[in-house]
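One protein chain is absent from this view; the other protein chains keep their places.
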Amino acid sequence: MSAAPTPPRPAGKGPAKPAGRSRELPEHLKAYKGVWVFIELERGRVHPVSWELLGEGRKLADTLGVELAGVILGPDDGSVGAAGADAAAYGADAVYTMEDPILAAYRTDPFTRGLTVLVEAHKPEILLLGATTLGRDLAGAVATTLATGLTADCTELAIDMETRTLASTRPTFGGSLLCTIQTLHFRPQMATIRPRVMSMPDRRDASLPRVVSEALAMEEEQIVTKVLDFIPDRDQDTAHLAYADIVVGGGLGLGSADNFRLVRELAEVLGGEYGGSRPLVQKGWIPADRQIGQTGRTIRPKLYIAAGISGAIQHRVGTEGADVILAINTDANAPIFDFATHGVIADALEMLPALTSAFRRRLDGAARAA
Amino acid sequence: MPERFEAIVVGGGPAGNAATLTLARGGVHVLQIERGEYAGAKNVQGAILYADAVEEMIPEFRDEAPLERHIVEQRMWMLDERSHVGTHYRSEDFNEERPNRYTILRTPFDKWFSSTVKKAGALVICETTVLDLIRDASGRVVGVKTDREGGEIHADVVILADGVNSLVAQRAGLRNEVEPDHVALAVKETHFLPTEVIEQRFNISGEEGVVIEAAGSVTEGMLGTGFIYTNKESLSVGIGCLVSDFVDTGITPYGLLERFKQHPSIRQLLDGAEVKEYAAHLIPEGGYKAMPKLFGDGWLIVGDAAQMVNSLHREGSNMAMSSGRMAAETVVELRQQGKPMTAKALRLYREKLDASYVIKDLKKYRDLPSVLHRNKQFVTTYPQLLSRAAQTWIRVDGEDKKTKERAIAKSFLKGRSLRGLVGDAFKIARAMR
Partner (left out) sequence: MHCVVCIKQVPDSAQIRVHPVTNTIMRQGVPTIINPYDLYALEEALRVRDAFGGTVSVITMGPPMAEAALRKALAFGADRAVLMTDRIFAGSDTLATSYVLSHGIMRLAAEAPVDIVFAGKQTIDGDTAQVGPGIARRLNLNQLTYVEKIDRLDPAADEIVVHRRAEGGVHVLKTELPCLITMLEGSNSIRFASMDDMFRAARAEVTVWSAADAGIEDQTRCGLRGSPTVVRKVFAPKPRQEKAKLIDTAGLGAAEAAPKVIDALLAADSKLADHLAAG
């Protein structure tokens, strides 16, 4: 929804009937069945968000009583097959594949064409993609080509049984509100979900899934855009921030860019990653991909230590998946204490170094004991 | 060849807008420069609008302007720690055809005012700060210098409406810095409540509004007042004290506001509100005696920039508008007579002011600020005495009223000697003469 949603009526009073639309799904769309998850395969590696979505897709498929499938596009070097086996291990009943050298590196045109072909041939009712740079680029192009509805950055997915449609919930108005969006009369119903918003399902050994393949039927000459190079990031850890088991985060309460050092040091001792609130990015204290929150990374660590962070809603939504949140703040009324598991009312500039050395002692002790 | 204007107005507040509107309507090729993203962007306070100053320029403003509520009830409270004594004046007469006082939110109001200014044909440039005035060899003001590339703009006359600090006037040496004891720091919050709740709490309906002015120990012995204005779906809550007092007492303005909001008589009025918009803003309180020179070769100064605020009655925006209008009328008239904008010619502005309520009122209260400032008992001792008096009077405890009266009289004398009492009454009387 590009136009910001205006509530049909005050919330709480239950879903309002969308103006001038019948609930009945047109005949030709009734053929659309099953839940698909786009398996993001790049350079031989599958982005973990794909597995997270299979976990979520499983629930949706079971609710609807339909099949869950992964859809994989990639080069013909066996990586697609391997990804398919993994997909089954994460709960896919079937995989729809397309293998072609053209699909080696992501490009909008061939991937849009490929995914469109698969969807039109096999008609899933729901198609989920990770809200990665690749997933969002592809989702936007495919949804437009198929002229169907797409909801971006969902934080919650459910089935509205009354209409058998996907109810996608996402933050809106800068996170101050949530809205639930549905695609009633178009198929497939598309949604993108950011990494780490959904939890990672357990891997189970599964028999090989049903495999259905289609051909891309494109020539390299037809494709205007060429990939000249891929330059990996120097600071590879930022990629791990979202997946780290321990994250230490700092906010404006630290007072200065220099004091952020204290956050990094604690993270280091704990073998974790560090990040911060948005203002720190805006002030240039930390790089953009270290930002935690709604417009930054969503994290799901075992432990998140938030120092000098007030806990604004946009920060909160990115951290609520953490098992344990320890908040360090001088202000007992800071909103972060409303959702943290533990709180210490203390000066972060003193508490952080104290924790660093205390943890160091503990861990050394533990190491010696072992 | 850089563009040239007949007049430049610095500032998009009530004074600047009034001046620019009048100039544009008078056929003057005028440029208005505002620092904020739009006129009003920097003026978040809720305020009371006095109709006549606007009406003179825009008779139909009631149909167009974003007004909150017209005031039907005025409460004057004297607070001590736990109580308030006060007067409420409410009259059905205020539900008149063309009410005289409204509560407004400055941001939407100034925005609307600015749109009428544009409609009148003025060129309005926002997000641009005037840094200094340009003078020619003779020292005459011939334009302004802004913070933008190619930002020197020339004009026959410059009207300074840049608010209480008027850094421009200071930098140009037309005015010296405001004395700490000539300026109050007001901190203000907007408390959002559902309309129904506001109407029920303040016993009003429809467009009706209430104003509460509170003096006394809320200001912890400093000179100043707290206030609550009712808007459509919010309350403007604030308190102001002389900057010098904040400095002397070391009390923080925000702490003061917090205490004000916690006062038993205030607290439940705000209960459950969602607080948004915290603003601090200066109010000139020096009055007549603090006013700078108002005109010179090629320049005029109006509104807060000229310290034109009647602090006792919290009138500022009306004086700002009237002075802005009169400055502009002066320019329009001189232009029609083909006269140059010299100090000599611009004296007309001063004459217009003298003949108006602006100078008359400012003169009337010219001694008040200093008197109150030197006599803190008005905000310390009296509230307590009054409240104790009221209590003794009201309590039914078997004591006969005569004894009570004596007790009250005594308590006053204890709190402040008879000579003190008389003297105080005298001082106030003189100051308000």
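Descriptive notes on the structure:
Here the chain labels run A and B in written order, and each chain numbers its own residues starting at 1.
Rule of thumb we're sticking to: a residue touches a chain if its C-beta (ideal position, glycine included) is under 8 Å from a C-beta of that chain, and two chains touch if they have at least 3 such contacts.
Model, not experiment: these values are computed from the prediction.
When the whole complex is considered, the residue among A:Trp36, A:Tyr106 or A:Phe260 that touches the unshown chain is A:Tyr106.
Touch with the chain that is not drawn comes from one residue among A:Ile39, A:Leu115, A:Val248 or A:Ala340, which is A:Ala340. Touching residues on chain A toward the chain that is not drawn are 1-8, 10-12, 14-16, 18-21, 42, 47, 105-109, 112, 132-134, 136-137, 139-141, 143-145, 147-153, 160, 167, 172-186, 224-233, 236, 239, 245-246, 270-271, 288, 295, 302-303, 313, 316-317, 323-327, 332, 336-347, 350-351, 353-355, 357-359, 362-363, 366-367, 370.
Across the interface with the omitted chain, chain B contributes residues 3, 37-38, 41, 105, 107-108, 123-125, 128, 146, 148-151, 153, 192, 194, 233, 272-274, 276-277.
The rule is short, and it goes like this: only the chains that are shown with their structure count from here on.
Chain A and chain B have centres, each the mean of its CA atoms, that are 52 Å apart.
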